[in-house]
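With one protein chain held back, the other chains of the complex are shown just where they sit.
Entry: subunit A
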Amino acid sequence: MLDPLTDILLAIAALLGMAAVFGALLGFAGRYFKVEGDPVVERIDDLLPQTQCGQCGYPGCKPYAEAISQGDEINKCPPGGEATIIALADLLGRDVKPLDGDTQAEPLVAYIREDECIGCTKCIQACPVDAILGAAKFMHTVIIDECTGCDLCIEPCPVDCIDMLPRPRQDALIVSDRQPIGHISGASVYG
């Protein structure tokens, strides 16, 4: 039988040995399985509406996602609205907060009043998703399908010819809700 001191020393040695092995393992894993970028930022970015409008105070959705992961508030995205706040709160385990700013009732897109456009290309430079088509001294127009409704083009326009209007419905068919059909009289019971 060993004396208590040896016992203690053995235990310490064993623990130290294990610590060294696991430390090496973790260090190795940390080095060789390193994930580029922050995966949480990616997941936050996925929940944001990607309008790139900058209403949150950051120059795009990705920077705002980074800011959120660093502890910024989750209620600064008006285009996303309540749904986005709830989704973010769910992901990050934070409390749901009321939206900071005005809610957008419906998705909007930009329209250029084409006969007033002077062809200055300023809105083209402002558009974050290259959704405006045109050239210097030629009329510009917005590609509606690509416009995210961020209204960043309105500010730089020198003749104020851009309007934000509700987005047209995607599908060509306007579907009325189906009417309920009455019960068939004399119905038998299911079998």
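Brief remarks on what is shown
Everything that follows uses one rule, which is that contacts are C-beta pairs under 8 Å (C-beta built on N, C-alpha and C of every residue); 3 or more make two chains touch, one makes a residue touch a chain; residues count from 1.
Throughout what follows, contacts and distances are computed from a predicted model.
Among the names given as "ABC transporter domain-containing protein", "Ion-translocating oxidoreductase complex subunit C", "Succinate dehydrogenase" or "Cytochrome c biogenesis protein ResB", UniProt records the absent chain under the name "Ion-translocating oxidoreductase complex subunit C". Summarising the interface, subunit A meets the missing chain with residues 45, 48-52, 60-61, 128-131, 146, 148, 170, 172-191.
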